[in-house]
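Note that this complex is displayed minus one protein chain, with the remaining chains in position.
The chains carry the letters A and B, assigned in the order they are written, with residues numbered from 1 in each.
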Amino acid sequence: MKVLAFVGAGAVLAIVPFLGLPAFYESFLYLVFHWIVLATSWNLLSGYSGYFSFGHAAFFGAGVYSTAVLAGKLGWPFLWTLPVAAAVPAVLGVALGAVVFRLPALRGELFALITLALMFVFATIVLNTPLDGGPGVYMSAVAVPKLAPSVSGSFYLLALVLALGSVAISYAVYQSRFGTGLFAIHDDEDVAEVMGVPTLRYKLAALALSCALAGLAGGVYSVFVSYVTVSETFSGWLALNVILMAALGGTRHWLGPAVGAAAVTAMTYYFTTSEYAVAGRALVGAIFIVVILFMPNGLLGRFSGRKAFAREKQKELFKIEPSRPGPILAVRGASKAFEGVQALAGVDLEVRRGEILGLVGPNGSGKSTLINVVSGHYPIDSGSVLFEGRELAGEAPHRIARGGIARTYQIPRPFGRLSVLENVALPPMFGLGALHRRAAEGEAWRWLAFTGLEAKAHRLPAGLNLHERKFLELARALASRPKLLFLDEVLSGLTPTEIDEAIRLVRAIREQGTTIVFVEHVMRAVMELTDRVVVLTNGRAIAQGAPREVMRDPLVVDAYLGAARA
Amino acid sequence: MPSLTLLGQSALSGVFIGALYGLLGLGLTLSWGLLRQINLAHFALVFLGAYLSYQLAAAGMDPLLTLALVAPGFFLLGAGLHWLLARFSVSPLNTLLVTFGFMVMIESLIQWIWTADFRRMETGYGDVRWRLGELYVSLPELLTFLIAAALASGVWALLRHTDLGRALRAAAEDAPVAAAFGVNEKRLALLLSGACAAFAAVAGVCLALSHTLAPGQIYAWIGVVFAAVMIGGLGNPLGPLAAGIVIGVSEALTMALTAPAWAPLVSFTLLIAILLLRPGRVA
Partner (left out) sequence: MGRLVLEARRLRVGYGAAPAIWDVSLEVGEGELAVVVGPNGAGKTTLINTIAGLHRMESGRLVFSGKNISNLPAHRFCDQGIALVPEGRRLFTGMTVRENLELGAYRGAAKAHRNTSMERVLGLFPMLREKLALPAGTLSGGQQQMLAIGRALMARPQLLLLDEPSLGLAPVIVVEMFRIIREVNQAGVAVLLVEQNVAMALQLAVRAYVLEEGRIVAQGAPAELASQPQIQRAYLGH
């Protein structure tokens, strides 16, 4: 349906140059399409994943100068320069990303600043080498391919193709697993990684796409303006304009940047082409500020273009096949310190296949740290963690998730801007099974039914109460069909009835073949549910065994209630 | 291979330009380090201050005295901007965007009033030069250096040795707990924002004394000043000065030994190198 509308719109628009309109209209629409490409391409990385780039002009400029040098200086045919105009910025972008994306410290504002500086570096290089050298590059001699009756019509068609392509790509990404991953990165990159999203790869891919499209727009633009200079090309104002357009239309929506681009171009066309250009820029700045302050989600912010797939009939739950003999998890000498605090001081424990193991201990004893270390949220300092015989220490978190380990967070960390259904659908997409979106949502429905959250499937996590958010954590962890599941204080804050319900659920999960490690303070649940209990104190395991015995062990009573009670 | 004198002169002018980077970066490092706000409008304010003092100097006023008028006004501007951001609870990333918007607006304002033509402040200051052995030092350069050093040291001393300074640092680290001990974080933030804008005015005057002004030039400073701020460590008033001097000297020597145009790459490379080696130190 959407595809039809799309192709139809494209066909209609393609007719325009053949209508014999004055060149003014074609040029104006060219600009609209040009900005649609720039804004949409920017949004692929920055809007979807949250890595705000201020340096879009750098990649646009790389495209401009690729064509300018190849066609304007070296005489290449114009259309042949376009693949280069796409490739050069993409390669540069990926090179930058390969370095910058690996450093967690360089997120958010820092990434924005680095990209802004990048623009200036590119400008300097271009200005001071034979690429430009100073006087600019004259492009008027470059032959424009005759795609339409007039020259402006040809540019119109080129830009139209690019604009349609950009919007189509934006839509495709939006609806795909790739897009889900990007949105997850936006909301909580660390959790996304732990749930199996290959964050580095996805960020690089989005960046490469973004740069390539910007470069293409640049290549066409260089011939359109017929005279190219460094100062006009690598301008901070372009960055601002692009961000404004995407923000105005809505950065979370595939069509948002296009809508914003059309709106802003139309609004400011009068200004930018007259002697009021300066006032025009000030106006754009003012609109920008107003939009950020009052409409942070943009015009299309209220509409979510991501329709969930129709719910399909649920198949039966199947059991997870046991794979190998021996403990499913073996931790030896695990140690982890944070800023002088030794959270784990050589933990030794084993988790047997198919059991429910209780992990208990006073506050600050290292329980959450142990989970964080095994799931890859933090790297281990020393010791080994063997999961089904495979060493986990040092593995990238998203690979650990794919191996079949899942965990819930003590304080729920759902992806705030994905719906409940989308939250639960994410791990199946990136976990053991690596399902596509439709199948993943099918899985998600199953687990929503299991945890009683079906009615809230399309809500955002903020609309859930604590009990529901804990169950969302649970459903999300289960959805990846883990072999080993860590439950981090799922019960705290729940009423007694809710606790009973949760206990029933945990038993059902075990029935399916998932091994469970259950961190809890609610002792009633620990006694009822667990096969064995391990007690942690001060980063060490001090007792292991059947629940009743362990909890009567004087060492343990001492740790909990204090010396006076021994 | 350039002569030793030339290299020496280059290094010396590198020191002075570095001092200017430090002065420009002072307000920025304080608001970023202590208030978690990246204020891009700071650069536009610097230029606005430069143009205003240019204008007042053209009317006959001594450039340094123009500060008496410009700085207090900027103080109010800075506090006002912070009030706006606080009023709308603007997130750190959105602060970057909003201040970017203000930067563009101020730049347009400057261009509208003073046009894109180059402006050069004509004062007696520029003509005064001293000899230091084989090297020359001009008055504006020396003034900039002294002002930068004095201001940075003064702020550093204030942060380290006074109650106000301690309160600012505590609030920057953990505002709720600081409030539990009586620190009025909101009022301090307004004060600090105003001060940073006033520092921008000072930087503007020094800029006008030694450089030709043009609106588009605003962007030229962003990269290198941010590099100085980040390398020097956020929130450290002496940081941009020290880092700025290192950058300035490196740039000057690069310019003397290779082509002048490669200078901006120096700061960018230094920044990336520092971030890779010491990633924890920033923000």
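Please note the rule applied: a residue touches a chain if its C-beta (ideal position, glycine included) is under 8 Å from a C-beta of that chain, and two chains touch if they have at least 3 such contacts.
The model shown is predicted, which means the values in this text are computed figures rather than measured ones.
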Selected residue (touches chain absent from view) among A:G108, A:G136, A:G165 or A:P362: A:P362
Residue touching the undisplayed chain, where the options are A:S176, A:S226 or A:S492: A:S492
Subunit A residues that touch the omitted chain in the full complex: 339-341, 362-365, 465-466, 489, 492-493, 495, 521-524, 526-527, 538, 548, 551-552, 557-558, 560-565
Touch list for subunit B against the chain that is not drawn: 163, 166-167, 169-170, 173-174, 176-185
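Here is the rule we use: only the chains that are shown with their structure count from here on.
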Separation of subunit A from subunit B, taking each centre as the mean of its C-alpha atoms, in whole Å: 35
Interfacial residue positions of subunit B with respect to subunit A in the complex: 38, 88, 90, 92-94, 96-98, 100-105, 107-109, 111-112, 216, 219-220, 222-223, 226-227, 230, 259, 261-265, 267-268, 271-272, 275-276, 279-280, 282-283
Residues of subunit A defined as touching subunit B within the complex: 52, 54, 99, 103-106, 108-110, 112-114, 116-118, 120-121, 124-125, 127-128, 231, 235-237, 240, 243, 247, 278-279, 281-282, 284-286, 288-289, 292-293, 296
